[in-house]
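This is the structure, below, for whatever I ask next.
Every protein chain of the complex appears in place save one, which is left out.
In order of appearance the chains are A, B and C, and numbering begins at 1 in each one.
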Amino acid sequence: MSQSHRIAGGQIDRGVALRFSFDGKSYTGHPGDTLASALLANGVRLMGRSFKYHRPRGPISAGSEEPNALVELRSGARQEPNTRATVAELFDGLEARSQNRWPSLAFDALAINDRLNSFFTAGFYYKTFMWPAAFWEKVYEPIIRRAAGLGSLSRLEDPDEYDKGFLHCDLLVIGAGPAGLMAALTAGRAGARVILADEDFRMGGRLNAETGEVGGRPGADWAADVVAELAGLPNVRLMARTTVAGAFDHGIFGAVERVSDHLPAPLPGKPRQTLWRIYARRSLLAGGATERPIAFENNDRPGVMLAGALRAYANRWGVAAGDRVVVFTNNEDGLRTATDLQAKGVSVVAVVDSRRGGPLLPGLRHLQGAEVVDSAGRLGLSSVTVRMADGRTEVIPCTALGVSGGWNPNVNIHSHHRSRPVWAEGIAAFAPGADGPAGLAVAGAAAGRLSTHGALLGGQAEALAALGDLGIPATAGDLPKAEDAPVSITPKWYVQGGKGRAWIDQQNDVTVKDVKLAHQENFTSVEHLKRYTTLGMATDQGKTGNVIGLAVMAELTGKPIPETGTTIYRPPYTPVAMGALAGRSRGKEFKPFRLTPSHKWAAEQGAVFVEVGMWLRTQWLPRAGETTWRQSVDREVLATRKSVGICDVTTLGKIDIQGTDAGTFLDRVYANTFSTLAVGKCRYGLMLREDGMVFDDGTTARLAPEEYVMTTTTANAVTVFRHLEFCRQCLWPDLDVQLISTTEAWAQFSVAGPNARRLLEKVVDQDISDAAFPYMGAGNITVCGGLRGRLFRISFSGELAYEIAVPTRYGDALIRKLVEAGEEFGAVVYGTEALGVMRVEKGHVAGNELNGQSSALNMGLGKMVSKKKDSIGMPLSQREGMVAEGGYRLVGVKPVNPADALSAGSHFLPEGAAPVLANDGGWLTSMVWSPHLGHCIALGYLKGGDQKIGTRMRAVNFMNKTDVAVEIVSPHFIDPEGERLRG
Amino acid sequence: MLINHPILGPRDAQEFVYLGDANLLHRPDGLAEGAIAAFHDYAYQRGNPAGEHRELWYHEQGDRSWLVVTRNTVTHEILKVELARDVARREGRSR
Amino acid sequence: MANLKPLTALGHDAPEVLSIGAVRISERFDVALASVAARRGKAGDLASAAQGIGLPLPAPATHQAGDPWSAFWVAPEMWFVEAPFASHEDIAARLKAALGDTTSVTEQTDAWVRFDIAAPDLAPLFERLSNLDLARAPVGFASRTVIEHVGTYLVKRAAGEVVLYGPRSSAASLLHVLEVTAKSLL
Partner (left out) sequence: MRYSGFRVIAEALIGHRGWKPIWRDPTPQAEYDYIIIGGGGHGLATAYYLAKEFRQARIAVLEKGYLGGGNVGRNTTIIRSNYLLDGNEPFYEFSLKLWEGLEQDFNYNAMVSQRGIINLIHTDAQRDAFTRRGNAMVLNGADAEMLSRDQVRAMYPFLNFDNARFPIKGAIMQRRGGTVRHDAVAWGYARGADSRGVDLIQNCEVMGMRIENGRIRGVETSRGFIGAKKVGVAVAGSSSRVMGMAGMRLPIESHVLQAFVSEGLKPLIDGVMTFGAGHFYVSQSDKGGLVFGGDIDGYNSYAQRGNLPVIEDVAEGGMALMPMLGRARLLRTWGGIMDMSMDGSPIIDRTGIEGLYFNGGWCYGGFKATPASGWCFAHLLATDTPHATATAYRFDRFLKGLMIDEKGQGATPNLH
């Protein structure tokens, strides 16, 4: 396919042809093209459909502000909806499809909406679809939802990788146009650490799209030279294809670098995009300005463009968007499009200039005081109707119309901290206001200085100012000469008269009529205007349309534009791929793994693992022939209670607490007392939150007069440590206490069961007879002939049990040694399921009971809260509502009929009572099958439970439709007297 | 946000854990008369100013210092950062 | 000595060594580690006791190498002390004996996995891993930092050499991040 609309010049490599396809049709373009420029070069103007009316649309811009030319880029799992053709860099083999149309772009069935437009006015849906009531969800909404959206996702996993990083600089320059380049050059030459970021793949900004000279050379050449010099400076980092998306607090910026989007696929190992968090001591917004159109009837046809874009396609990409061009402008800049195109030999048939007076353009039909009032052409522009100064109208055939309503400084980043832009009369646009982000300056067109000279001057001055703040000496180099044309503009927002629709927000199909209706219905504040009409809520966030919309509203309300104000600018500046924000944290890498010392051994045994926080723990270890998890767990439990079982308990938090005040400290952070604990002993500790609820529990041992080691639950290891540091530093800063976590330093195994001691005697070097190492004993030992370790005689299972610890690197060897030594006793290794079964059989509380909503009293541990001393949580645990009779109490539960299954989460109801809130007695917190007892058992919180032992209730579960008669019993199902412990 | 750590200099706020109003330094005496009322005020009532706020941050992914940060809750500007331990001592906390 | 065979944090008999392009990542298994914290009001006594055994107690955010003792600052009045594992497996006991009541000492050797990472220019790797300004950090800089949700200690031992201590249980996850990031630089 020939590039029929390609003309001379431009920054493209004509030596290389790139093949690409749009809606299945193949075309060619060149390196340096965007998808839009290449399509226009091939004479394709129609690229999309609008959201509501499905109007045929082509690009109006040559940049990231594009509302119309949105396509689905790539295919398969890489399909990328809503990609702006105007910024999609062309590569060989690029595939693109139009979207939001059916069956085809040229013929779209839903274009019927356009014929029905008189019904589909702003907010019409708020006033209808209400009758009959059921129809909204069943009929109307499904239809609306089916029509919703623009492009589509593939539903397949994104195959590309994303990365994140962190950069530091003295000066971040946002935008590499004349202002940004001059600033970077000034700061770079001064040796400052500079980052220059630009969303475009070619730095230079408007200089690449203009013919004006800088320093006596074409602006684009000057830009290329500056970029080359900057590239040679080690203190300067050039970041093309990088969009600074947001300004956050204290000089932190979020920027997305499109590392691979200009390639068919990322190179091996390379990310598609990288999210950079940039820490900038000072920053400069040099993001340029965005041209805005003038609204007139049918101003949305393919071929109607922004004048600056029309010019950019000709100058930068060597493309004539049309062969007969009309220009419609209200300001001086629009005339440049006419003169540039004329110089390139494109036929400019008329220049429609809404201003009166002033010099006429030579050699052109320059119609002053005239306006374009309408356009024609079904799928593309074929003519415009012009109303002359004298009121007479003329139809002028043309294939492209360049419209310029003036330029809006890109204030977005400067307003990300909610600084309101201020109205600048001279350019009839909003410019950056006061109180922008601290340390952020603005230069060039972004600051409302629309001339090239103004940009160069501003960029240099702001760079010098920033370096001055930082105490980095810098000198102002000579400023290259460049045009300093005045902005001559006579504001015109929309063309009066006419019955038809004049578009303001092209993607969302918001027209002047809609704004008028909003006003008529008293939606007059800008926020109401936006929310009622959806003005500015499309993928372009109103970059070209918003100001026109509020100008129209200002006119209707009779308020000046500044008083009418703008809506709020929020990140991101342009839409950002979710993948970039997520980086590598996805799939199995969503969060890091924590592996226990016995993990390798357990994996060899074919253990089943379970996520416990970040940890992977052994859930159970199936043996040959076991087909269900219950078989494995029952075996582990029975073997442990009968003989001995081994379990990796390394995940429990361990905190080393030393200092002369360690005991006092523990007395204050635990509800019970520890200062009286004898050296070589351990004790169960109950820790409360200041609000009196139970925070955590565990055993704490005293290894030396001034050294304790505290055990926390696996889940709370981090929060308990944080809390202890708070108590130590903030509440009692003069206590002599030092803390450090030792959770991972020790591999710790529970050895439980009647034969626990006999097994350990084969491993531990010292005498651990009951006399030498009694119940709740703790101390340093050596293992297997000299390896230093620790032994604690504590039990979670209710059996004679120990926890033995060795340095983690020996954990794997120890589990193997314990298993080997246990063979003669038929020892098993058990996982978290068996652990859970045994602790419920014993009536110990764990995660499901330690739910942050329960007090010591609720758990039946009220007596542990000493009132004799002040401790965290003690005072508030005494509030009337928390000590009242009849509150929740921990109880045991067993089915009246042993064959009945129980389920955790079931609620207690009295026998025969109706299932209503008033009868709700509480709930089953934990349920297990007790192989020992041969039926299900559970723990639960029951209102007044301490008074209900021995009574019957129902455990009702509407989720699995069960209703079981249960008996309320003591939570201690096994060995309530604790004889086994002391055995 | 960046918190200018008195020992380590500017550190990303993401390394810290936020607790809240620095009045939490002033834990009442749990054995005193009217302790429940005092603790109710201490644990639950907040000034919650729109403006300067003295608040506790914990450098969990750093040196484990608790800091008292004076920050404007409207602009997020940070005006002062001190070690909580120093503030606590200065304001009468000891043992 | 005990007839128990130790494993590295990555679960192998011998330390892992990887070379990816210019980046070399070596797991270290031969360094003993302990925390040393001054008891309240005993910072001075600790300093002199430390001097007695040639134990450096460097300033905040720094590491100081020595023989046999090296150390880096981790918190106010708290340091991590390094020594050769072969000669100092009982590092905590030795330090406690030497420093006595001035100090709280805690064994840390096996709480951590240590990776030594070397490359002519480490900036491209670490600007993708950590928010620390490593390029500008002086040699001897030591700090805690988060790498892909994993809290680590980072020590800049030389211009092209960084020591990373990560939680032992997450050794594999940490190495994975180092690996894929290094590969993305190829």
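Brief remarks follow.
Assume a contact is a pair of C-beta atoms (placed from the backbone, for glycine too) under 8 Å apart; a residue touches a chain by one contact, two chains touch by 3 or more.
Model, not experiment: these values are computed from the prediction.
Just so you know, the chain we are not showing touches A, B across the whole complex.
Checked against the full complex, the candidates A:E66, A:E89, A:D158 or A:E744 give a single residue touching the omitted chain, namely A:D158.
Contact with the omitted chain, checked across A:D13, A:E394, A:E425 or A:E521, is made by A:E521.
Within the full complex, the residue among A:F129, A:F201 or A:W423 touching the omitted chain is A:F129. Here one chain is not drawn; of A:R55, A:K344 or A:H907, the residue touching it is A:H907.
When the omitted chain is restored, the residue from A:P572, A:P754 or A:P910 that touches it is A:P572.
Take chain B: the residues that touch the chain left off the picture are 1, 13-14, 18-21, 36-37, 40, 43-50, 53, 55, 71, 73-76. Although one chain is not shown, part of chain A still touches it, namely residues 51, 77-82, 118-119, 121, 124-131, 133, 136-137, 141, 144-146, 148-158, 160, 162, 164, 246, 248-249, 252, 254, 272, 275, 277, 416-418, 517, 520-523, 525, 527-528, 531-532, 534, 537-539, 541, 568, 570-572, 575-579, 581-583, 585-591, 610-611, 689-693, 847-848, 851-854, 876, 879-883, 903-907, 915-917, 919-920, 923-927, 956-960.
Note that only the chains that are shown with their structure count from here on.
For this pair, chain A with chain B, the centres built from the Cα atoms lie 28 Å apart.
The set of chain C residues touching two or more other chains comprises 131. The multi-chain contact residues of chain A, meaning those touching 2 or more other chains, are 279, 661, 734-735.
Here chain B touches chain A in the complex through residues 1-2, 10, 12, 17, 19, 24-25, 27-31, 35-36, 38-40, 42-43, 56, 58, 60, 64-66, 75-78, 83-85, 88-89, 93-95, going by the rule given at the top. Per the touch definition, chain C reaches chain A in the complex via residues 1-9, 11, 29, 35, 37, 39-41, 78, 90, 104, 106-112, 127-128, 130-133, 135-136, 148-150, 167-174, 176-177, 180-181, 183-184, 186. Against chain C, the residues of chain B that register as touching in their complex are 7-8, 12, 14-15, 60-65, 83.
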